[in-house]
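In this view, the complex is presented without one of its protein chains, the others remaining in place.
Should a chain be cited, it is by its letter among A and B, assigned in written order, with residues numbered from 1 in that chain.
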Amino acid sequence: MASIPVPDISLGAIAPEITLALTAVVALMLEVFAEKKGRDHIAYISLVGVIVACFITFRLAGDPSWTTFSGLYVVDRFGQFFKLICLLGTGMTILVSVKYNKDEGIDNGEYYALLLFATSGMLFMVSGSDMITIFMGLEVMSISLYALAGYTRKRARSNEASVKYFILGSLSTAFLLYGIALIYGSTGSTQIDIIAKAVSSGSGVEAVLDLGIVMLMIGFAFKVSAVPFHMWTPDVYQGAPTPVTAFMSAGPKAAAFAAFFRVFNVAFPSLQADWWVIIWILAVATMTVGNVIALLQNDVKRMLAYSSIAHAGYILVGFVAGGALGSSAIMYYMLVYTFMNIGAFAIVTVVGRKGEEKTKFSDFTGLGYRYPLMAVALVIFLFSLAGIPPTAGFVGKFYIFMAALKHGYVYLAVIGVVNSVISIFYYLRLSVMMYMQDEPGEDLPPLVFAPSLIAVMIVAIYGSLWLGIMPAGYISFAQSAFLAL
Amino acid sequence: MELLIFYMFAIVSVAFAIFMIVARKPVSSAISLIGVMFCLAVFYVLLNAHLIAALQILVYAGAIMVLFLFVIMLLNLREKQGAISYHRTALQLAGVAVFCALLVPFMSMVTIPGTSGGAGVSADFGTTAGVGKLLYTDFLLPFEIASILLLAALVGAVALTKLKMK
Partner (left out) sequence: MLGLENIWLVPILPLIGAIVNGLFGKFMSKSSVTLWAVGSTGLSFFIAVIAFLNLLSLDARDRVFEKILFTWIQAGSFTAQAGIQIDPLSAIFLLIVTGVGFLIHVYSIGYMSHEEGYARYFAYLNLFMFSMLLLILGNNFLLMFIGWEGVGLCSYLLIGYYYEKDSASNAGKKAFVMNRIGDFGFLLAIMWIFWTFGSIDYTTVFPSASQVLPAGGFAVTGITLLLFLGATGKSAQIPLYTWLPDAMEGPTPVSALIHAATMVTAGVYMVTRCNALFNLAPTSMIVVALIGAATALFAATMGLYQNDIKRVLAYSTVSQLGYMFLACGVGAYVAAVFHVMTHAFFKACLFLGSGSVIHGMSGEQDMRQMGGLKSKMPITHMTMLISALAISGIPIFAGFFSKDEILLSAFLGHTKGNLVYWILATVAAAVTAFYMFRLYYMTFSGELRAEDQHVRDHVHESPNVMTVPLIILAFGAAFAGFLGLPIIEGGHALNNFLGPVFHTPGAPEHPHASLGLELFLMGFSVSVAVLGILVARHFYYVRPEAATEMAAKGGFIKTVYTTLQNKYYIDEIYDVVIVKPVVSFSRSFLWKIFDVKIVDGFVNSIASFVTDLSSLLRKSQTGMVRNYALAMALGGVFFVGLWILALGN
């Protein structure tokens, strides 16, 4: 019997993912053996796992990039940067969840295990250099998210979110998978650099390839909630438990963008002249629809859902711009977005109280006087989301629009600026709401700020402000990590 | 010969698929789905993918569909009441027609590259040994990720159904 040649395998490369998966298993075990009260330690142990994964990711040598697992997995700084964003999002989410889960009675180890599984899926997606790896990572992430979205089982809205997300997510998976199959059929490979060679040499069957590319694009567009594949977003974001919403809006989006960007820029650079048009349309539609609908929302979670759609639009602008500038702009923006968005959601969990009954705009009136520090924090996050200087959101937007201008997409940049002007209105509306006088209504118990939540808020404020005042270091980090093509 | 079998089963599978959607009894739908699965298995055979063909019948047409049927019977679903809105059906047909119209120029663009006939496919392609070898060498990573996927799905399913929550 002939021996089977074992390809080069480096477990070190996937050490962050392994760490997360192991931590998840530990969390499951702890759930079984833990005492019934005081389960905070599961959260903190999960957090330690995330931090260790961060550390390992940071230490991996990604420059120059190298592949392992027969070219299915790549270690490069682009991936590392996005991994750190995903891990940051997860870490912050865990901290946001501690208090919330206790209030909602869902402080199980399974919750954290699912979060960690989802994160490991994201990391595989980010570093996948083969469509199969990317797809598997995406599925791990999605399956965990479907479950997490419905985690507050007693709430009908949460169940609805889960089912909707699952059905539509499966549909998008079908698109994605069909796209991968067609591309494989045309080029004979699922590995993106081999696809690139086949595409540029023109050896593939062109029409099949074209259809595959569009299908692939639709699959990714769903994951980043680009219009018209965005419709699940508001319902799912509103229905899911708030920490899960915060989680979904940051890490999975970053991972999807990373994979989206990597596949299109590595595998199909020669067709860029064609696909940028579609991304252009997606970007404009996404920004505009997201911002315009957000204007009239009365629920803060839903408003933030539309705002996250709009932000996906801005990031798509960076995608269209492409190149070193565009990719580092996306990275920087995604990083900033993670800070400010999770920060905003963290406050929503507090104000929402038990059962998330208080997430209407009107529930925020007068908070500026009763909880001045929290209100200032929320204003910082909202201003950053709106892109008002000197917050990090401004630098991020400026950077993205600059990248678009630099590559000659003038109209796109102008539309982006118009959109960010529109967006200011609804962010401001909430800020103003907090500083309006409260009508004497029902007497509510005071809001409780758990230490873990205060920690998240401090981290988020740091990110939203410091990255705006001193962005140079982070930008050059993003630039050093841009996708080497 | 191959082509003849292909077209035969292609037509049958499309017919099953349509019937599955149109059928008013859930059980009929499920049974038609099994038909589709079988046809797909035939395609796999035609493509030299014997292992996948076997798995298709065992896992999909067998295990999963049985589960489906059980669920349908347990839920005791009734036949859907009410007349079909013809207005709506017309609209749906129009949509299908537009999509097909779009596919026509697409199909015309597809240049069929001669006889493909398994060119470039190695001898052990599609065999159990061949697939196994691929899974444990080149595609080891996705294979391993699948384990995480299954665990996550399991945990998720338990969490959504059985877990005690306060």
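Details
Following the convention adopted for this analysis, a residue touches a chain if its C-beta (ideal position, glycine included) is under 8 Å from a C-beta of that chain, and two chains touch if they have at least 3 such contacts.
These numbers come from a predicted model, not from an experiment.
Interface note: of A:Ser172, A:Gln191 or A:Asn265, the residue touching the hidden chain in the full complex is A:Ser172. Of the candidate positions A:Lys102, A:Arg153, A:Lys197 or A:Lys406, contact with the hidden chain is made by A:Lys406.
Of the candidate positions A:Pro16, A:Pro234 or A:Gly463, contact with the unshown chain belongs to A:Pro234. Contact with the omitted chain, checked across A:Gly188, A:Pro372 or A:Pro451, is made by A:Pro372.
Annotation: of A:Ile195, A:Ile388, A:Met457 or A:Ala481, A:Ile388 touches the absent chain (contact as defined above). Where subunit A meets the chain that is not shown, the touching residues are 163-164, 167-168, 171-172, 175, 206-207, 210-211, 213-215, 217-218, 222, 228-229, 231-232, 234-235, 271, 274-275, 277-278, 281, 289, 292-296, 324-325, 328-329, 372, 376, 388-390, 394-395, 398-399, 401-403, 405-406, 410, 413-414, 417-418, 421-422, 424, 428, 432, 435-437, 470-472, 475-476, 479. Subunit B residues in contact with the hidden partner, per the touch definition given at the top, are 98-99, 102, 105-106, 109.
We adopt the following convention: only the chains that are shown with their structure count from here on.
If you average the Cα atoms of subunit A and of subunit B, the two centres end up 31 Å apart. On the subunit A side of its complex with subunit B, the touching residues are 4-7, 9, 14, 21, 25, 28, 69-70, 72-73, 105-106, 108, 110-111, 113-114, 117-118, 120-121, 124, 130, 132-133, 135-137, 139-140, 143-144, 146-148, 150-151, 153-154, 162, 188, 205-208, 210-211.
Residues of subunit B that touch subunit A in their complex: 106-107, 109-111, 113, 120, 133, 136-142, 145-146, 148-149, 151-153, 155-160, 163, 165-166.
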